[in-house]
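Right after this comes chain A.
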Amino acid sequence: MLEFQNVSKEFGPVKALANINFKVAKGEIVGLVGENGAGKSTLMKIIFGAYQADSGIILIDGRKTRFSSPRDAMSKGIGMVFQEQSLIGNLSIMENLFLGREREFQKCGLIDFKKMAEASRYQLAKVGLDIDPYMETARLSFSQRQLIELAKVLALEERSSGDLVILLDEPTSVLSEDEVTLLFELVNNLRERAAFIFVSHRLDEVIRLSDRIYVLKDGELVDEVAREKAVASHIQSKMVGREIDTEYYKQDDRLPFAPSPPLLSVQNASVRGRFEKISLDLHAGEVLCLVGTEGSGREAVLRAVFGMHKIDNGRIVYFGNEFLKIRSPNAAVENDVGYMPRERKIEGIFASMNVAENITSCQLPAYARYGLLNKAMELGLADEWIKRLSVKTPSARTDCNRLSGGNQQKVVLAKWRSTGSKIIMLDHPTRGLDIGAKEDVYSMIREMSSAGIGLLLIPDTFEEAIGLGHNIVVIKDGRTVERFDCLKQKVTPFDLVSAMT
Partner candidate 1 sequence: MRDILKSNYHWVTLFVLVILVGLVDSNFWNVKSLLILIGDIVPLFIMALGLTFAIYIGGIDLSAQSMANMITVIASLYLASLGLWIVPMCFLVGAALGGLSGLITTRFLVPSFISTLAIGGVCYSLAQWLSGNRALYMDSEIRDALFGWMLSSTGIVPNTIFVGAAVFAGALLIERRSTLGRRLKAVGSAELAAVASGMRVSRIKVMAFALSGGLAALAGVIFAIKLSGGAPSIANGFLLPAIVAVLVGGTPLTGGVGGVVNTLVGTMIVAVIRSSMLYLEVEATHQQMVFGIVLIIAIVFTIDRSKLSIVK
Partner candidate 2 sequence: MSTFIKDFIEREKISRRNFLFASAAGISASALPGLFAPSSALAHGHGGYALAWSYRDRASAYWNAIVSGGEAYVESLGLDKSEMVNLINEASSEKSLADIKAFLAKNNGMGAIACDANDSPNARPVVEAVRDAGGFISTIWNKTDDLHPWDIGDSYVAHLSWSGEKPSEDAARLLIDKMGGEGGIVHIGGIPANIPAIERLDGLKNALNDNPNVELLDVQSADWDTTKAADVMASLLTRYGDEIKGVHCANDNMAYGVIEALKAEGITGMPITAFDGNPEAVDLVMGGDLLATVFTNPHWGGGIALALAHQAATGAFVPSEEPNEHREFYGPSILVTPDDAAEFKKTYLESTPTYDWTDRWGLSAGQIQYK
C-alpha cells in the first residue's frame, strides 16, 4: 500500500538517499535496519512528511502522492511511534491522543472534552488499556506511555481514508524485555489493521518481529531479506559492508579480576521510592552489571553512589574507608568516582564546548593555578586521550556537537579516565550507537577493567551484560532478586528474563 520508487534526497553535496525502492503491504511488518548515518532517519522523515524527496515517486494504494508535512502525511494514513517518546507530559492522555486534530471535537469554537474522552476510551481499548483519559501523561509509566503512543497512531484509522502505515522508530529502546514482548504481541495482533515499518538497532528484535527486512547502507538499499532467511551475521555484514565478528561480546576477552577488598560496598542501602535494601560489592577490575526493567531502580543506585540521591537507610562504603561519606557529585568526583549518565546529550557532554574542555571539565583545579587555567597543559592532556581512545575529531578544539555519538561517548569516557577515576559507573553506554562504535565502547570497558578500574554497568541489552559482566545483579522493583557469577556459570538471556519477571 505504500511504495517508494527511485526516491532520492540530497543535502547539499551529501547524498542522503539514492534511488530507494521500497514497499510495504497491508498486514505486513517490514524491518528497516542500517548503521547510524545510513539514511534510516532521512527515509523515515520522508515517509512522515518532515522532509520532501528530491526525486522519485511515492505511491499509496497505487496512487501517486506526496507528503508536504507531518500533518499531511498523517491525514493520508501515515503514523509514527517515536523513538524518544512523543507524549507531552503536562497534557492529559486524551489531549495527547488527539493532539493536532482537536478540530474534530470542536463545537462553537470550543473543544468538547466529554466527546474527546469518549473517543479516547475507544482508542485506548484498541491497545488494551483501561485508564482515565483525563490523567496527565507525566504520571504514567514508560510502557503505558508506549502503548498510548501506539494508540495515538492507531487513532488515525478513523481519520485517514485508507489503511494505516505505522512507523515504529526504535520503539523498544526504553522498554524492558517483558514490555518488548508485550509490545510485539500487540503489534502482531494489529497487523490486519495496518502495515508496520519497524526500525531498530536491535537486530534480534527486528528478525523476531519482521516479515521482511530492508538493509540500508550509505543511503542505498543494499539488501532485502525475508524472515525465514534472515541471519543476523549476514545482515550485519551487509550493514557494515564487511564480515564482522557477531560475538562482539565474546566471553574469552574477559579476564578474571584479581581478588581484592571491594572498592565499593553498598550495604543494605535504600532510597525511598526508588530502591530498597540493595547490597553489592565492586572490586578493582570487576565489571558489575545491573540488570532489570525500566524503573526498577537501577539508575537510582548509580545516582546514589554518585551522591545525587541521599540514602535513607544502610550505607555505602567507598574504598573500604568507612569514614568517607559522599553526599554530592562534587565529593564523588573528588574521590575518584566517575559517572556516565544515560542521556548523553543532556547530562553527558557539553555540546557547545570543545573536546579538551569536555575532558577537563571535572578536574579543572588540576589544570589551574590561582584559579587560572593552563591551556597548554589542558590541550596536551586532551591530545593524549584523543590518541589513546582514538577519538575521531579534527582537533581537541572542535566543539563536541560536531562529533558523532560514539565519539562523544569516548570523550565522556576520556573525561573520567583522565581524572584517574577508580570507580566508573556507566548507564547505557552504547545506547543509540551503531555497531562499530559499540565495539569501541566494549573494548574500552575491557581495557578499563584490565587497568583495575571497578565498573558498575547498566547494559543496553542482555547480551552486553552476559558478554561484559563478571557479575550480574538483577534488580526488580528496587530490590535485588538474583545474582549471577559469569565466571563460574554460563548465564543466558533466559536466566536473566526469568529472574526479572
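How these were chosen: all candidates are chains of the complex that A comes from, given by their letters.
Following the convention adopted for this analysis, a residue touches a chain if its C-beta (ideal position, glycine included) is under 8 Å from a C-beta of that chain, and two chains touch if they have at least 3 such contacts; residues count from 1.
Predicted model only: the values in this text are computed from it and were never measured.
Here chain A touches, in this complex, candidate 1 (chosen among 1 or 2).
The touching residues of chain A, when paired with candidate 1 in their complex, are 306, 308, 328-334, 339, 341, 343, 346-353, 357, 360-362, 364-365, 368, 371-373, 375, 415.
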